[in-house]
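In this view, the complex is presented without one of its protein chains, the others remaining in place.
Letters A and B name the chains as they come in the text, with residue numbers starting at 1 for each one.
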Amino acid sequence: MTALELNGISKSFKNDEVLSGLSLSAEQGETVVIFGPSGTGKTVLLRLISGIYDPDDGDIRLSGSSVIGIAPERRGVGMAFQNFALYPHMEAAENIASPLQARGGTSAQIAEKVRDIASLLKIDHVLSHRPKELSNGQKQRTALARALVAGPKILLLDDPLRNVDAKLRFEMRLELPRLLREFQSTTLYVTQDYKEAMALGDRIAVLLDGGFAQVATPEDIYRDPVNLEVAKLFGDPTINLIPGRIVAANGGTHADLAGSTIDLGAGYAHAAGREIYAGIRPEAISISQTASEGALPVELIAVTPLNERVVMLLHLADGTEFFASAPEEGAAGSREHGPAFASIDPAALLIFARDSGQRIQPQTSNRQTV
Amino acid sequence: MHHTSTAERILRGFLLTLVLLFFLFPIFWIFLMSFQTNEDILRIPPSLFFTPTLENYIALISGRLSTVAGDLDIAFMRNLWNSVLLSSLSVGVALILGVPAAYAFARFKFRLGENIAFTLLSFRFAPPLLVLLPLSLYFSELGLSDTYLGLVWVYQLIALPLILWIVRGYFEDISPDIENAYRIDGHSWATTFRKIAIPLARPGIAAASLLAFIFCWNNFVFALVLASADKQPVTVGALAFVTASGIQYGQVAAAIVLSVTPTLMLALYAQRYLVEGLSLGAVKG
Partner (left out) sequence: MAKQAPEQPARAPAAVALHLDAVDKFYGDPANPAVHAVKNFSMEVGQGEIVALLGSSGCGKTSTLRMIAGFETVSRGEINLAGRQIDSLPPARRNVAMAFEGYSLYPPLTVRDNIAFALKAAKLEQSEVKRKVDHISALLEIEPILDKYPSSLSGGQQQRASLARALIRKADLYLLDEPMSQLEPQLRSVLRGRIKSYLIEQGLTSVFVTHDQTEANALADRIAVMEDGVLQQIASPAELKDRPANLFVATFIGEPPMNVFPAKLSVNGGHLSIAVEGAGSASGFSVELGEIACPPGSALQDGASVHLGVRPHSVALGKGDTRGLVVSNQWLGDQTHVVIETAGQAMVAVSYGRVEDALGAEIAFSIPPRAVHLFAEDDGRALLHGREVVG
C-alpha cells in the first residue's frame, strides 16, 4: 500500500502561494528526500503532513486514509525539527518519552523503550540532562530519538543536521540509513544539502517554485536532470553552464560554445540552430597540457584545493568562466597556470534550451545500436 | 581597554555606595522611626540615639491609638488583612482570566485581536478618578459598592492588563515548534498548554503576578471611593494616622514597615522564578 500520498496540495500565506498543486506518493519504508533551495516551502510541506498547517487545497492520505482536518496528535507521525524543538524544562529522557506517554503504557515499559533507543543513538549517558546541558550533536540525536521512539509509520525529518557541525553531520549521514531501515518508517527528509539528499534518498523530490520539478533516484537526478534549475542544485562546484548554439554540419551536429566547438554527434540534429546552455559537470572535464581531438583550448587561471580534490578555474577563449575538478592525488594533466586543453566526456554533456531552461535530449537514431 | 585600574575600582565602589545610600536611606530612616516616639522623631536636631520602643507596633496591633487628644480606635490589622485579601484575590482572578487570554493573543491571529488587546491596555490610560465617579454610581445601583467582589472587579483594571501584556510577551518568546512537537508526539491541545506553555512562561507569570500584586497593594483611589472602613486596605487606612492632634509619625512608620513586609517577602520568594532564564537553551546555548 502507498504509505503516503499527496494529491494536488496547495498552500498560500497571505497572497504568497508557497505550494501549488503538488503531488507525491511514497511507498512503505521508502526514504524520499525533499530537496530545494531555502524558501521553496519544504518545511511548509512537512508541516502540512504533520497537521501543524492545513492545506488550502488537495488531499493528504496516510496509509490510504485522508488526514485532512485531523489534529496533529492523532495522525501518528513522528517529526524532528531543524531547531530540535526540545522541551527545555524536561530531561532528555522525558523528552524522548513524550510520544510514548501520549500513547499510554506502564512507566517501566516506557523507560525501557527510551533506554533502547538512547543506546542505539548513543545518548544513553546524557538521558538525565536538560537540553541546555546537551551539545548540539546530542540535542539533535535526542530530537531524532523522540521522533523515532514510538515507531511512527511516517517520519518527517526537517533538515535535522542543519544545526550541527560538519563532522557530526557527516557521521550522522552515514548512520541514518541504517537507523531508518531498522524502524521501517516511511521517511520524508528535508534538506538543502545536495550531498545529504543523494546519500540518504531512495528518491529525491526537487522542490522548485511550489511544485516538484523532478522526482527520481539520485542517479537519475544527477545524470539526467529535467532542467537547468535542477542541474544547478547538484554538485560542488556546481555544473558549468556555457552559452552557445547547436550547429548542424557534415551530417552531424556540434555546439558552438563561446568561440569553441564540441562535437555532439548525430543525436542533436533535431535541435540544430537552437540557442543552448551546455551543462558540463566539473568532474567530467579533464585538463591536459597537450591538445587532443575535440579538446577545447582554455586558460587555467587558478587552482584551489577542495577537500581531497582540486578545483581549477578556467577561461574559454572569450573569457567565459568555468570549473573543472579532479582528485588531488595522481590527477592526470596540468596544474600549471596558462594555456591548457580541456576535454569533455561527451556522455556527460547535458544540453539545455537557453530560453526555457528545459533539457534537450539527444534522439538516438534507429540505426545505432545502443 | 578592558583593564580595570585600582582608581577605577575605588571610584566605582564609591559611586555604588552613594547610590545605595540615596535609595536605602529613607527606608532605613522609616525603620528607625517605627521604633521611636513622636517626640523623638520631631526632635530638632534629629538624633540616631534614642530609646527604642515597641509602642507603635503595639498600638497598631491592638488597634488603640493613644494621642495627646485622647484614645482613638484604628483598624490597621483589619486593613492589612483587607490588603492581602484584595490583592491576592485580584491577582488570582487576573491570572485565571489573563493567562489563557495572553496565550490566545500570542498564538492566534484573529480578527480585531490586536485591537482587543490594546483596548485592555488602554484601561490603564484613563485617569482613575474619571472612571470612578460613574463607576461608584453603577456600583451602588448593582449593590456592588463596599463589597470585596466589587473591589476585586475594579482591581482588574490594574492587574489584568499587566498580566495580559507581560505574559503575552513570554508566550510569544516560546518557539511554537516546541508546542508543535509536543502535539505531534500525541498530546492534546490542553495538555500542551498545561505541560509546555505554562511551565515555560512561568518566569513571566511570576514577574507579572508580583507586579500586579504590588500595584494592587499600593492602590489608593479605588478603595478610597468604593470601600468603607471595614473593607478598606492599608493605603486608605493610613489616613487614620492624620489625627486632630497631629500626624502620628511613629505609627505611620510602623504601619509602613508592616505593610511593606508582605510584598517584600513575596518579591524575595518570586525572585528565583524571575532570574530563571526564559529560554532554557531550547535551540542553542
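Keep in mind that, in the parts below, contacts are C-beta pairs under 8 Å (C-beta built on N, C-alpha and C of every residue); 3 or more make two chains touch, one makes a residue touch a chain.
This structure is a prediction, so every number in the text was calculated from the model and none was measured.
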Touching the absent chain when the full complex is considered, from A:Arg162, A:Lys232 or A:Arg359: A:Lys232
Touch criterion as defined above, residue of A:Glu27, A:Glu219, A:Glu275 or A:Asp345 at the omitted chain: A:Glu219
Which one, A:Glu112, A:Asp165, A:Glu182 or A:Glu275, makes contact with the chain that was left out? A:Asp165
For subunit A, which positions touch the chain that isn't shown here? 165-167, 170, 173-175, 177-178, 192, 194-195, 198-200, 218-219, 222, 232, 234-238, 281-283, 301-311, 313, 321, 323, 325, 327-329, 335-337
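Following the convention adopted for this analysis, only the chains that are shown with their structure count from here on.
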Just the number, please: Cα centre separation of subunit A and subunit B in whole Å. 57
In the complex of these two chains, what residues of subunit B are touching subunit A? 175, 177-178, 180-189, 196, 199-200, 279-285
Of all residues in subunit A, those that touch subunit B in their complex: 47, 50-52, 71-79, 81, 83-89, 98-99, 101-103, 130-133, 136, 146, 150, 163
